[in-house]
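Note that one protein chain of the assembly has been removed; the remaining protein chains are unaltered in position.
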Amino acid sequence: MDQPNTHILLINCPDESGLIFKVSKIVYQHKLNVVSNGEFVERKFNHFFMRTEFSGEIDKNLLLNEVKSVLPPSAEVRLTANTKKNIVILATKEYHCLSDLLIRHTFDDLNINILGVISNYMHLKELTSKFEIPYFYVDHSDKSREIHEQEILAITRQLDPDFLVLAKYMRILSPSFVQNYNNRIINIHHSFLPAFAGANPYQKAYERGVKIIGATAHFVNEMLDEGPIISQNVIPVDHTHDAKEMARSGRDIEKNVLADALRLVCNEKVFVFKNKTIIFD
Amino acid sequence: MDQPNTHILLINCPDESGLIFKVSKIVYQHKLNVVSNGEFVERKFNHFFMRTEFSGEIDKNLLLNEVKSVLPPSAEVRLTANTKKNIVILATKEYHCLSDLLIRHTFDDLNINILGVISNYMHLKELTSKFEIPYFYVDHSDKSREIHEQEILAITRQLDPDFLVLAKYMRILSPSFVQNYNNRIINIHHSFLPAFAGANPYQKAYERGVKIIGATAHFVNEMLDEGPIISQNVIPVDHTHDAKEMARSGRDIEKNVLADALRLVCNEKVFVFKNKTIIFD
Amino acid sequence: MDQPNTHILLINCPDESGLIFKVSKIVYQHKLNVVSNGEFVERKFNHFFMRTEFSGEIDKNLLLNEVKSVLPPSAEVRLTANTKKNIVILATKEYHCLSDLLIRHTFDDLNINILGVISNYMHLKELTSKFEIPYFYVDHSDKSREIHEQEILAITRQLDPDFLVLAKYMRILSPSFVQNYNNRIINIHHSFLPAFAGANPYQKAYERGVKIIGATAHFVNEMLDEGPIISQNVIPVDHTHDAKEMARSGRDIEKNVLADALRLVCNEKVFVFKNKTIIFD
Partner (left out) sequence: MDQPNTHILLINCPDESGLIFKVSKIVYQHKLNVVSNGEFVERKFNHFFMRTEFSGEIDKNLLLNEVKSVLPPSAEVRLTANTKKNIVILATKEYHCLSDLLIRHTFDDLNINILGVISNYMHLKELTSKFEIPYFYVDHSDKSREIHEQEILAITRQLDPDFLVLAKYMRILSPSFVQNYNNRIINIHHSFLPAFAGANPYQKAYERGVKIIGATAHFVNEMLDEGPIISQNVIPVDHTHDAKEMARSGRDIEKNVLADALRLVCNEKVFVFKNKTIIFD
């Protein structure tokens, strides 16, 4: 259960003996009440991960410094209040992921606060307006990708979200855009990656004759559809499904997989390491 | 439910009006008792498929000729008793799919009769012998692939099975071998195809950081791992699974997916069309 | 794929020889183009079911009469255009199923037309109003169940829907209310029935320590949670989920299972027989 009014301490560093002892000692000495605690050692690179969620009054800098002092110098440490994350959604024409996030935002189901929706079409403006969320129409016609992305970037810079969410945004973002939001852009891809990366996955799935289709939520990196996978799910299909019917069936898992990924990311449950995710759920 | 003492009529042809009427009329006139009936029209190529299972006495040639007389000239028609299918299993060192089939054969769980097991190793001889199934050891060392396959072919030709089953047979069969058993070789691949085709799928799945792994049973054609898919299934994994642990988890779905594919194929429930399967289950 | 501008012929009757032949003959003679066709014989009661979807011009009464003339006298025959079904939704306070149906209605994802929402609370009025659907607040406080139901019935009689949808409506409907809509009320129950029928299924699931939770969409009959099941789905849980967390996780399958059931029912794919459903999908 995700608890309000808690803090989360996230540590990753090369593994060495006694890390749990040393960190838990500090937490204990500060008289903090541990809500949940998880550790993992990645064996291939011998790398240590720890996530501790606790309640209690803290002096953030003091606590951070104490923790850092017992860890290897290369350790990454993050201490954050468990508060709502600000997101900006990019969408194109499809309504199902966007509407799902608007509803969840409205009823406080995810730990998110939607700052705005950016789209290269007007299709979803009416929907977005129902929920009183600003809609930014950024037409891409007659523009280079570079110009289009700069216009988007101007908006996202002003809104300053914690995460960008690509809710079926059907244009490819350039590496230079992505670099502005390293491991902070979350995409939903409508296939069970790495199967059917790229365009038209349902058409490809239909042509290949697969018996299961899926959806994948992942962080976006500079390589299309190759970023760290956060969440995946699948549903069965059969020979009676053409590509259009697969797309219809797939919508329900797309929106759930994206929401699941946001729940994990926005509750600070996800580490990214070597293009993979370590998830404490 | 699969019924003994029935016949199965399998038809596929270009679609045209009245096919169900014309075929069901013949079945009715022969006073046959329909156990189950299924039809499907593939819309892209406008192709008709029909599977009728019935009980009752038949004059096979007469019935076949009558059915053909009402169908387009290019129709493929097959009329077969619902009897056990003879299979030959090829395996290498892994025990789980082979043992599963040996057990199912022993207790009559699948509609199969295992004629023999062929392997390029001795590892599974003791297991196979427990079930009194002939074991053919065909060493591949110091032989060209061609010679090795000819030795295997000599055995399969003598055993004359309905289907060859690759139960984790870890060598690639050449197109010239495969041509001897067109749509009659069934392979279990340890990934959710088309993801991770080729060698070492669990290692690749681990490296990609997927959250779900799978298994795929398919007919083998001349292109590695690209034949018509019969059955697929998946299980969740997470960051705590390394490649070895994924392989261990995957074994349970590999054997179930292979058994499921054999149940479908050996009960004459599968059509192959344009590198896909149409399945009446 | 569900096709507009088609008709659907639904037949069920005691099984006898030649039914498929006789019905398909009539369809053929009327020069109708069969889009999909399915038959099933329930073996315990030897009862025949057939669903034929076709395009083409019809004289509805003529066709119906011809079909009836070749069937046993007790046959039930239904011939209907594949059009949108009118529904009225009953809800209480939970937003997730209602919002999902409002969104699908808005974007034409299901074959439904929402005539109105009836609730015993005001909680969902604002949401419903965003989508310009009439909201009927029928307070239940200080009223007998009988009076409350009569007030609801007055509204549903006026709206005259094809189906009533209980989208997490948390009051039990009396048998006398249900009799007005025999096999036309669809409920979503937040457990994998028959496990945890009745009140507080997530609390009961938590107390029992199950490792999987589910949701069930079913027709409502006079016995609470015992009507014919249309659709079910499940998700894994573990010891870290308390009842509240199970409820949160369960919401996503509840809404998908309810939508799936409506898709089946509103596309005329469901027969009810002996308190079970026969589904042609």
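Each chain gets a letter, A, B and C, in the order it is written, and its residues are counted from 1.
Here is the rule we use: contacts are C-beta pairs under 8 Å (C-beta built on N, C-alpha and C of every residue); 3 or more make two chains touch, one makes a residue touch a chain.
Treat the numbers as computed from the prediction; the structure is a model and nothing was measured.
Only one of the listed residues, C:T52, C:Q232, C:S249 or C:N267, touches the absent chain: C:Q232. Residue-level contact of chain B with the missing chain is found at 1, 95-96, 99-100, 103, 106-107, 109, 127, 130-131, 242, 244-245, 248, 251-252, 256, 259. Mapped onto chain A, the footprint of the missing chain covers residues 1, 17-18, 20-21, 24-25, 27-28, 31, 33-34, 36-39, 41, 43, 236.
Residues touching the missing chain, restricted to chain C, are 40, 42-44, 192-196, 208-212, 214, 228-234, 238-240, 242, 275-279 (touch as defined at the top).
The rule we apply is simple: only the chains that are shown with their structure count from here on.
Of all chains, the one whose CA centroid is most distant from that of chain B is A. Two copies of one sequence, chain A and chain B, touch each other mainly through matching residues, since over half of the numbers at the interface are common to both. A straight line joining the Cα centres of chain B and chain C is 37 Å long.
Measuring from the averaged C-alpha position of chain A to that of chain B gives a distance of 40 Å. Across the assembly, chain B contributes residues 43 that each touch 2 or more other chains.
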